[in-house]
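Excluded from the complex is one protein chain; the other protein chains are retained at their positions.
Let's turn to chain A:
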Amino acid sequence: MTDPSDTTSRPDPSEPARAWVFGDNIDTDQITPSRFIVSSDPDELAEHAFEDLRPEFSETVEPGDFVVAGENFGSGSSREHSPLSLVGAGVSGVVAQSFARIFFRNAINLGLPVLICPGADAIDDGDEIHMDLDAGIVVNHTKDEQYDAEALPSFLQTLVERGGLKAYTKAKLDR
């Protein structure tokens, strides 16, 4: 199974891949229907990602693909099963015009790259994009465009650089 702690084997978000575009207010139930969240296994959860919204997603998503959304992505539940299902599906990053708070936090804690990108609505389903996390931009190869994203605050950058919340906490406990 996908080891969610092993962030080194994750796909590289700087590699261009397909964008799966969703709308506004995509809640955690739509990302991972609640009837499947008795499992905590990323691979099993990935089989049901977006199942009610776009049943073809889980069958055809390729490792490295991106999820792109409008406002308030990941609203609703605190369940980490939703970002975990995207990790299991091999999604290399999520670009949204805005995120719900707990989802954003969970994604960072899991080491799933997320960018707040107001211009994300210019990306169409199937466009080939990549994320440049250092520059804080999203590049659209299909349209030959790029969009500015909000850089992570320095505290969160530090957290990500230290390998996410688990690695950060382990280091703190070992001190």
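Going forward, contacts are C-beta pairs under 8 Å (C-beta built on N, C-alpha and C of every residue); 3 or more make two chains touch, one makes a residue touch a chain; residues count from 1.
To be clear about the criterion, contacts and distances are computed from a predicted model.
Visitor: Which of the following is the UniProt-recorded protein name of the chain this complex doesn't show: "4Fe-4S dicluster domain-containing protein", "2-oxoglutarate oxidoreductase, beta subunit", "3-isopropylmalate dehydratase large subunit" or "Methylcobamide--CoM methyltransferase MtbA"?
Guide: Protein name of the absent chain (UniProt record): "3-isopropylmalate dehydratase large subunit".
Visitor: With the full complex in mind, choose from A:7, A:39, A:58 or A:142 the residue touching the hidden chain.
Guide: Residue touching the absent chain, from the options given: A:39.
Visitor: From the list A:17, A:46 or A:102, which touches the chain that is not on show?
Guide: Hidden-chain contact among the options goes to A:102.
Visitor: For chain A, which residues reach the chain that was dropped from this view?
Guide: Touching the missing chain: residues 5, 25, 27, 29-30, 33-35, 37-40, 52, 71-72, 75-81, 83-84, 98, 100-102, 105-106, 109-110, 153, 155-156, 159, 164-166, 169-170, 172-173.
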